[in-house]
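Sharing a structure with you now.
Complex shown without one protein chain; remaining protein chains in place.
Here is chain A:
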Amino acid sequence: MSSHPPTAPAGEVPSSTSPAGPARSEEPLPQATTPVPPGLTWRQRLSRIDVRFSPYLYISPFFLLFLVIGMFPLIYTGYVSVHEWSLIGGKGEFVGLDNYRAVFEDRYFWRALRNTVSIFLLSSVPQVILALIIAGLLDTQLRARTFWRMSILVPFVVAPAAVTLIFGNLFGDRYGLINSAIGVIGIDPVAWHVDTLASHIAIASMVNWRWTGYNALILLAAMQAVPRDLYESAALDGAGKVRQFRSITIPMIRPTVIFVIITSTIGGLQIFTEARLFDNVGLGGSDRQWQTVTLYLWELGWRLRNLGMASAVAWLLFLFIVMFALVNLLLSRRIGGGGKS
């Protein structure tokens, strides 16, 4: 059986279901009884054009807006990146790809890339898996369901800066709550702000705390749309809860899972606030242990006031995210579908 979701892919609206534009309904439809003749009247042509092109007109505001607030800055950033450009002084000489070269030669860029990938993996992977499990649990007959469902969204409404404050007390190297707690059971304190992996785990946990519930709610909404009779027949066939979850729930909500994976990829590769506020200096640690690419971009642009190089990083990050998102898309299309579709 095909694992296609019941909904039609967006944008592929069959034209037979949308004949009634307002201009058309006022027409007397004189030739309604006869088959369409080869020579069309201009009104007919108009209505054909209407049917064919109006949808694009209706969605155009987004793309026009995108052109202004998305495409223009993107291209302008590219323009800045091939110039010497000081934050305050503005545009300098055209330097070609020198800014890109300088970025590639900067050891902190590679470190930032490493940190970004590491924090991304530590955050997005557990985040999506946890969100799936939580959503699966919430999709059952619980008492006070709405309460539980809303509770998981609470972390999301807390400002990231506040989250960082709270976690700052948890992840103190010497007087932090976590180290005090594990000290009781005889584990050595973890140097959260010194050790690279420990700092990544600390930052990833802030990110996960904030986003897991949000993703769980999105997945839950998709799960609610799965026809219940599928579960009933599966249960009759002897499938347990776990098997049902794997063989029915996940394949049925695949487009949503892909959406969640892609958005958390984009978000995970752009982690900034949590890393920025993890210490008071804001450069990602004494040895750039947790400096992410966005933080690196910010350092170049706003600390060293070199917007040219910062823009080059912005473009590289953009390409990097597109690449990652595509890889993830390819990988996640295999979820539950065995790669057949």
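Rule of thumb we're sticking to: contacts are C-beta pairs under 8 Å (C-beta built on N, C-alpha and C of every residue); 3 or more make two chains touch, one makes a residue touch a chain; residues count from 1.
Note that in this section contacts and distances are computed from a predicted model.
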item	value
The complex's invisible chain, by UniProt name, from "Cellobiose-binding protein", "Cytochrome bc1 complex cytochrome c subunit", "Phosphate-specific transport system accessory protein PhoU" or "NADH-quinone oxidoreductase subunit C"	"Cellobiose-binding protein"
Contact partner of the left-out chain, one of A:82, A:252 or A:314	A:314
Touching residue (missing chain; options A:41, A:60, A:151 or A:169)	A:169
Chain not shown, touching residues in chain A	9, 11, 66, 69-71, 73-74, 77, 87-90, 106-108, 168-169, 172-176, 191, 193-194, 262, 266, 270, 272, 279-283, 286-287, 294, 302-305, 307, 311, 314, 317-318, 321-322, 325-326, 329, 333, 341
